[in-house]
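Heads up, one of the protein chains got dropped from this complex, but the rest are sitting where they should.
Letters A, B and C mark the chains in the order given here, with residues in each chain numbered from 1 onward.
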Amino acid sequence: MSALDFSTKIGSKRFSNPIFTASGCASSGQELSQFFPLTEIGAIVTKSIMVKARTGRATPRMAETPSGMLNSIGLQGPGIDTFLEKDIPWLVEQQAKVIVSIAGESVDEYGVLARRLRSVPGISALEVNISCPNVENRGQVFACNPDTATAVIEAVRRNIGGELPIVAKLSPDVTDIVEIAGAVINAGADGLALINTLLGMVIDTNTMKPKLAGKTGGLSGPAIRPVAVRIIYQVHQAFPNTPIVGMGGVASGRDALELILAGASAVSVGTATFGNPKAAFDIKNQLEMLLLEKGFTDFRDAIGFAHRGI
Amino acid sequence: MSALDFSTKIGSKRFSNPIFTASGCASSGQELSQFFPLTEIGAIVTKSIMVKARTGRATPRMAETPSGMLNSIGLQGPGIDTFLEKDIPWLVEQQAKVIVSIAGESVDEYGVLARRLRSVPGISALEVNISCPNVENRGQVFACNPDTATAVIEAVRRNIGGELPIVAKLSPDVTDIVEIAGAVINAGADGLALINTLLGMVIDTNTMKPKLAGKTGGLSGPAIRPVAVRIIYQVHQAFPNTPIVGMGGVASGRDALELILAGASAVSVGTATFGNPKAAFDIKNQLEMLLLEKGFTDFRDAIGFAHRGI
Amino acid sequence: MISGKINQFASQISAEVISNKKVGPYHHMVFAVGDMAIHSKPGNFVAISVGGEQSSQILRRAFAIYRALDKGPMGGSIELVVAPSGQGSKWLCQRSIGEAVDFVGPLGTAFGIPTVNANAMLIGGGYGSAPLFALAELLKNKGCRVDMVLGASTANKIYAPLEGKRSVSSLTLTTDDGSTGIHGQISEAIPRLIREYGTEVIYSCGPMGMLAAVDKIAQEFNLVHQCAVEESMACGIGVCMTCVIPIKHEDGIKMVRSCIEGPVMDGSQIIWDRKAVMDGL
Partner (left out) sequence: MISGKINQFASQISAEVISNKKVGPYHHMVFAVGDMAIHSKPGNFVAISVGGEQSSQILRRAFAIYRALDKGPMGGSIELVVAPSGQGSKWLCQRSIGEAVDFVGPLGTAFGIPTVNANAMLIGGGYGSAPLFALAELLKNKGCRVDMVLGASTANKIYAPLEGKRSVSSLTLTTDDGSTGIHGQISEAIPRLIREYGTEVIYSCGPMGMLAAVDKIAQEFNLVHQCAVEESMACGIGVCMTCVIPIKHEDGIKMVRSCIEGPVMDGSQIIWDRKAVMDGL
């Protein structure tokens, strides 16, 4: 078996392999380090951090669905100060690659977060989660409108400086994903993270009420993989030079390869970690085997392969 | 066990029970009649019929996905003439309730279909499938834009006369489903069918190409049920007086009840029929039992129950 | 080949596994099916649910009926030859005796039987031989000469059980790797055999590529060719339109359901050239 160059690039940054955790599905890495060395995977994408500490939503916060689950956490977290004080140093100490996910309730908040992060050592990229409700605009999600999506990415770009790549994380719940993708690329995003969860709901037929305290929640897991593949394919077709961090229902090396063939330069593992704490590690190994079996010597040759004529 | 009034209404028409087949998942009923009497369910919704006969897409036309499937049939069908000549008379002879689903490539075609159907005896409603590509507008799906959605429903309304209820079938792949629902209601739709399939893709990791000949396909089955429930809930909340034919991943009486509690006045069974030819019949019986267990005496009391305060 | 009501003998039943034996890379499985066996004819298939109650696999899998006995010690039974390839077929192969599996069947068209005696050649690739043994028996009982040609990539992938060979006048094996029988693809051997045996009608079952190659030869020799096709099926009962096969039609191409107007179809009617189909759509 010949050797494989398994590294990948997002903007100016190189990662030793393309398997990352997904934001909100690995906390800040500490809990998973019991199950595999964090340096084994390409990067840890941290849970979306906000300016202030957040309590999040009431419980129940989750409901299992066929081949998937709903969650409604409400971005619970410690706030950027505590995060920078505790979580980042720990990750740096582990020598893990870190992508910090940020979330805000207003365009300004994103700017503030970017400023706080611009000179923090040990961070490889910023993932900008714009699938959050904009409190200044009737709670409409930033990622659902090209203008608000643009505003957020511009604010981050202005505040981050030239060093850190910006990855804009988009919502699949839009009529025209290519339009939103184009807008954030124009606004300065170096890469895209596709896809966030789909908006869903489960009603408990015993109580006859919505199962989640927050009523609606985000649908993730293998159920949504075909939607993720479609969106990655469409966006890669439109913007072949913009790296995509793909995610949505990846639970095996085969699944990761599917997203890569569609156009992903890296793959985040989310919900699968809940079923298997070592999921990201196992998927990385399975993907490596698969690529070698198929005769790839450079991982990057596989990116978007499904687009090429036969 | 007390008796249950299991009937439901869509516009001016009454159906003996709220379980229907889903368009494209029961052909014109004939094949299913081997497995249960068609009169046992509320209505047969026929496969979307177009003006002319259509060959449809090349194969493979389907791919199984986790708790779901993709299809890309391309609206293969005999065209309205043959349909009226063969399929409708057969259904009428069986005394089945019939809802005819129509699809067009242009606003005019929908008008033509409505005119052809307006005085056909034995039809209880028209389902207008507007999740089709509009060949006059770069193939954009009618249901993805309030203006084109409105144009189609207006054309149908103008041509159908006052008798037959019009049910507009919407696509879930939009940023704001309530906006589209409002538009078609304004344009004269008596009811809504929610939801059509989600756009998805599967890539075969052996061939490294999209699995379907048509590349993308429609995602259906239990995987999408949380999306269907959310959309039905949102639309029923916004338009509580507009009857909804709910569908999306219903495979049991419990699932049907979930959509009903969210706001559906009737439930169509689609993909579940592929796993169980008697699905619609079984689901009707299971739903009836469940409603009785919960103490309902009138089915209509269950519609939208999850919206009511505790 | 459809007559009467669509799938008029089809029903849905819970079938108990009464035997499950590994034969080379395949599993020969026997199921107690009661009356379902009565109307099962060579060429028909059954559609089986896989993965158990909480399965993420929501579609049935189609399997050609290898043999149907309407009166055995356990009542009616149906036998299948299953290749464990993907997750669904692997699950099926793992079933133990006594477990129940959900069947819908018998479905689809059966092989047509000549009304007068004819020299028949039965061509099977891999597990495609499954429905051919029951057909051979039927043809032989009608008085036909039956020459069977079975091919596969390698020796142990040829499914040719001893008891199946009873009814054939000759049996020729071919393997791509030459590990048994004639070295080469099955289609290479056929023209010579047709001449040798004076074949008048061809029956075939196997991968689509093999069927296409066989049909080319059948047309060259101007022989009737009934083939059992295999296209991805979502429903198996005619309601989903996923399983279509392109056939020749006055206006170009017509797509017909291989679960209803097939799996056994007239080879000469099928448009085998994928490019021609893509261009024609």
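Heads up, the rule we're going with is that a residue touches a chain if its C-beta (ideal position, glycine included) is under 8 Å from a C-beta of that chain, and two chains touch if they have at least 3 such contacts.
As the structure is a prediction and not an experimental result, all values here were calculated from the model.
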> Among the chains in view, which touch the chain not shown?
Replying inline: A, B, C
> Which of A:Asp5, A:Glu31, A:Glu85 or A:Glu163 sits in contact with the chain that's absent?
Replying inline: A:Glu31
> Which listed residue (C:Gln12, C:Ser55, C:Ser169 or C:Gln269) would be found touching the missing chain in the intact complex?
Replying inline: C:Ser55
> Which residue from A:Gly42, A:Gly68 or A:Gly111 sits in contact with the chain not drawn here?
Replying inline: A:Gly68
> For chain B, which residues lie in contact with the unshown chain of the complex?
Replying inline: 66-67, 222
> Residue-wise, where is chain A in contact with the chain that is not depicted?
Replying inline: 24-27, 30-32, 34-35, 47, 55-64, 66-69, 71, 73, 76, 213, 221-222, 251, 271-278
>> Tell me which stretches of chain C touch the chain missing from the display.
In response: 50-57, 87, 91
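The rule is simple: only the chains that are shown with their structure count from here on.
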> Cα centroid separation between chain A and chain B, in whole Å?
Replying inline: 34
> When the C-alpha atoms of chain A and chain C are each averaged to a single point, how far apart are the two points in Å?
Replying inline: 47
> What positions in chain B touch 2 or more of the other chains?
Replying inline: 66-68, 221-222
> Which residues of chain C are in contact with two or more other chains?
Replying inline: 56
